[in-house]
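Missing here is one protein chain; the remaining ones are kept as they sit in the complex.
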Amino acid sequence: MTATLHVSERTTDTTDRRVLRRRLGPGRRIRFSFWIGPIVLLAVWAAGSATGLIKPAILTAPWDVVTAFQEQWTDHDLLGNILSSLARAALGLGLGVLAGAVLAVVSGLSRAGESLIDGPIQIKRSVPTLALIPLFIAWFGIGQEMKIVTIALISMVPIYVHTHNGLRGIDGRYAELAETIGIGRGEFVRHVVLPGALPGFLLGMRFAVTSSLLGLVVVEQYNATSGVGHMITLAEQYGQTDVIVVGLVIYGVFGYLADTAVRLTERRALAWRRTLDT
Amino acid sequence: MTATLHVSERTTDTTDRRVLRRRLGPGRRIRFSFWIGPIVLLAVWAAGSATGLIKPAILTAPWDVVTAFQEQWTDHDLLGNILSSLARAALGLGLGVLAGAVLAVVSGLSRAGESLIDGPIQIKRSVPTLALIPLFIAWFGIGQEMKIVTIALISMVPIYVHTHNGLRGIDGRYAELAETIGIGRGEFVRHVVLPGALPGFLLGMRFAVTSSLLGLVVVEQYNATSGVGHMITLAEQYGQTDVIVVGLVIYGVFGYLADTAVRLTERRALAWRRTLDT
Amino acid sequence: MAADPGHLITAPAVRVRNLHRSFSRNGGVLNGLDLDIAPGEFVALIGRSGTGKSTLLRALAGLDRDVEGYGQITVPGAVSVVFQDSRLLPWKRVLPNVVFGLRGADADRRGRDALAEVGLEGRERAWPYQLSGGEQQRVSLARSLVREPQLLLADEPFGALDALTRIRMHALLRKLCERHRPAVLLVTHDVDEAIALADRVIQLDDGVVRTDVRVDLTRRSRHDPRFAELRAFLLDELGVTEEDRR
Amino acid sequence: MAADPGHLITAPAVRVRNLHRSFSRNGGVLNGLDLDIAPGEFVALIGRSGTGKSTLLRALAGLDRDVEGYGQITVPGAVSVVFQDSRLLPWKRVLPNVVFGLRGADADRRGRDALAEVGLEGRERAWPYQLSGGEQQRVSLARSLVREPQLLLADEPFGALDALTRIRMHALLRKLCERHRPAVLLVTHDVDEAIALADRVIQLDDGVVRTDVRVDLTRRSRHDPRFAELRAFLLDELGVTEEDRR
Partner (left out) sequence: GGSGSAATLELTAALPDSVPGGTELRIGDPAIQAVLQASGLDQELADAGVRVAWANISGGPKSIQAFRADKLDCSAVADIPSLFAAWTGTSTKIVFQSVTIDPLKYPIYELGIAPGVRVGSLADLRGKKIAYSAGQAQGALVLRVLEKAGLTEKDVTLVELTSTGDSYVTALGGKAVDVAPLGAANVKIYERKYPGATSIKTGIRDDAATLYCLTSSVQDAGKAAALKVYVGVRAKALLWQNEHPKEYAKAYLQDVQGLNEADAKTVTDLDGSAGIPATWDNAIARLQATADLLAEKQGHDKLDAGTLVDRRFEPVEAAAAGAEVVTGDAS
């Protein structure tokens, strides 16, 4: 038996030579990479328009959209349109998210609740909203109320489906743990179900946010005097391609920003996960 | 020290008295429970119509819908409409699912791919399809091609987003394992990425299926001579509420069946999971 | 039955009769198992891998709803389980994991104390994934010990610990047992550990309690010849031959 | 360095110099560690819970991309790792888990053989969740052994096994080592196991190799007085006092 106490030499050499396996996951995040896609898209659009490959009748050139944007801004209260649209979308989204999450938890945690709630929501999901509007008009009139209810219903669906799915995907071992610890339903929901279903919920949020914006196009056809959806509807009737594209760009920008915001939240709220993404 | 070998008495008493903790998860599945919701919905509709609480002007009574259904079936080739719609939806869905899954894997596994693919898809997602149709008309004409491409694009989005999200949510430890085992990208995708992202993909399928059906309403407004969406559009022009409801019921039934089919597949394909749902 | 009649004068804390459990395809795992544990008694459970030790613990913990079988089980109300996997909630930091479900204003303080006792002071705010295997196991142990159960079911709670830490955890567990006198059923693969801690060692085999020995050593020292004797007996029961043991 | 110069005549299979690793908030885990392992040498690594054994193994396995630190590492190409958690792919049944990534027409047969060797014949089609803790660990072991690595890194591969199964797995590992002579770095908490299996036992403490002893027993028996001596020495190094050891 030979035994020696090891005395470290504590060199100051900080050379780093690691063995690194080929990474199979996506690797580290590239900073600001989420700007690249949109910028490329813009570049292609500009190039296509400049070279005449994209005819202005089909898709207005970016610079003409800028002009149209300015015109809408100064002459047609574009800011007012955007704000009133956002207010509608936000209110509807808020209600929809609340309703969707509550229904998902109820139907996720009880088979009886599920059999009553789940079917009708899946059916609602399969039916075009546009076709349901007459019903909503009959029930809620054609004022603000109808618009907000419609948007709430539209954005409720993805929240419900994703939260429910996320909840049902929670590892059963955590439920066992909670059962042996002897907590009630309330604490179980708070400490296990909600955090466990959070990834699903957040994915639902990404869809709900864009759905609520898209819902504007539908509801603002009805008795709206302002709003981006209203602007697009009008422009479609007139065939004002440039104004339509202004509207689309606004949608694209808001949708993309909202989506990016949810994904950043996701990253922070799910810091406990070690996945391919981290 | 006392030591005895235990001799089991092997009684034949099969009384079962377990200690059972209060179940916090949803519990066992109720068989056929997925029929309950739709049946209740139908019952409410029928009751509302019979008592006059739901006026026929708002929502046609179920029996009138049945009559209208029969009339459409015999006089107006409803079956043909349904089949040509389904053919369109299926073709578009097939292409969309393929494209969405491939893009999701590419962008999920490489940061470079992600920065190019992800942004444009999120932007596409935020923009109303209706407003993009002029572009598709310019590129693909007003025939079947444009319709299928549009549906493919519509159903590609949920597949992409969910598969990408599911992929990125795979436990990083499995990637580590794969790396030490020294397999290539292809095997990694086949053995780790695809099965790991399968729950996400299947959730995406549920949305893609209904999206493809809903897409019909939009595309069949353009130069279609058959299809359920076309039927609804016509009925709207002539104010035939009952025919519209026939269309909605068809959407509801197909959407619900497709959704249920995906969920049954889900249950079989994900037999390896132990979650709150099992 | 093996437990001496003196114990059965008071009602047992745990009483299992004729317990059968089986997983559809693999035949019976428990085949008519009988077991009594007196209040305050410390029982160590040994047995080959896959003999059904965890299955028995799950049955006692009330978690085997979907397993086929029958039998009669009685357990006290307040049960605490240390699972074989450490089963920390990944979305909770260490301290909230320890005090999860704990009521009372001093829950946090008690949690901190328990963490300190398992040697993890200062790691209260770490995420589970930031802990080493042994650290996770100790958090899981702290979570069980901070509660004051009438029955503690522990499934290899020291498996991932080094010798010194293990000895410290033994002492901690002994202290807790002296203070609250819970009935304990501890699964372990370490025969020495079983003898050192338990009042009784039982061995599971073929789905029944095959061996049931009382550990009545006055000083639990390896140097006690009866320790060695007991150890030899148990290893023999486990099928470890003299040859293997060299 | 501790390893005797005779070994360094051939290039070592593993060569680690001045290895530093730290997790942002918790200070250094490895603080200038040096280590050589000769081809075919079997080294057991012991150390307190949380001293960085797994961190070292991950560095050798090439998995510490996102950990801060520096140092120089050389390892052979074909490395096989038994993780501390058994890390079976939950969506693959047992046999596909074992042969995952294995090429060749006889992969399945080799997988079956490996499963039989770890005592899991007949469980080829079970899902991982249907296995007991020890069974999962054995599948994970089978997965590593069925490959023929030049370096085997095993992180407590026998932790969840009972005495007899453990002895069988020791024999299996020894057989494999004799056949393919890989360099082995085995983390264990069981000093007896370390002495019984290894050519050398090293102890990690404070981020460096604090003790490095050669096990040159002719017959590895507990009854050999040098076994006991070595055991006492190592336990002492681990901080287990004579008092504790009783």
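A, B, C and D are the chain letters, set down in written order, and residue numbers restart from 1 in every chain.
Everything that follows uses one rule, which is that contacts are C-beta pairs under 8 Å (C-beta built on N, C-alpha and C of every residue); 3 or more make two chains touch, one makes a residue touch a chain.
If you're wondering where the values come from, they're calculated on a predicted model, not measured in any experiment.
Chemist: Using the touch definition up top, pick the residue from B:144, B:223 or B:260 that touches the left-out chain.
Modeler: B:223
Chemist: With respect to the chain omitted from the figure, which of B:82, B:193, B:231 or B:262 is a touching residue?
Modeler: B:231
Chemist: Out of A:118, A:236 or A:277, which touches the unshown chain?
Modeler: The missing chain is touched by A:236.
Chemist: Residues of chain A in contact with the chain that isn't shown?
Modeler: These residues of chain A touch the chain that is not shown: 57-58, 133-134, 137-138, 141-143, 221-225, 230, 233-234, 236-241.
Chemist: Tell me which stretches of chain B touch the chain missing from the display.
Modeler: Against the left-out chain, chain B lists 56-57, 71-72, 75-76, 133-134, 137-139, 141-142, 221-225, 231, 233-241, 243-244.
We adopt the following convention: only the chains that are shown with their structure count from here on.
Chemist: How short can a chain-to-chain path be from chain A to chain D, counted in steps between touching chains?
Modeler: 1
Chemist: Between chain A and chain B, what is the separation of their C-alpha centroids in Å?
Modeler: So the centre of chain A lies 18 Å away from the centre of chain B.
Chemist: Which chain D residues touch at least two other chains?
Modeler: If we look for residues of chain D contacting two or more partner chains, we find 61-63, 85.
Chemist: Give me the residues of chain B that touch two or more other chains.
Modeler: 21, 23, 28, 173, 178-180, 182-183, 192, 273-274
Chemist: Select the category (line, ring, star, complete, other) that matches the graph of chains linked by touching.
Modeler: Graph shape, chains as nodes and touching pairs as edges: complete.
Chemist: Under the definition above, what is the set of chain D residues touching chain C in their complex?
Modeler: That would be residues 23, 46-50, 53-54, 84-85, 119, 130-135, 138, 155-156, 159-167, 189, 191, 219-223, 235, 238-240, 244-246 of chain D.
Chemist: Which chain A residues qualify as touching chain D in the complex?
Modeler: Per the touch definition, chain A meets chain D at residues 1-6, 8-11, 13-21, 23, 28.
Chemist: List the residues on chain C that touch chain A in their complex, please.
Modeler: Spelled out, the residues of chain C in touch with chain A are 61-63, 78-81, 83, 85, 87, 89-92, 100-101, 127-129, 147.
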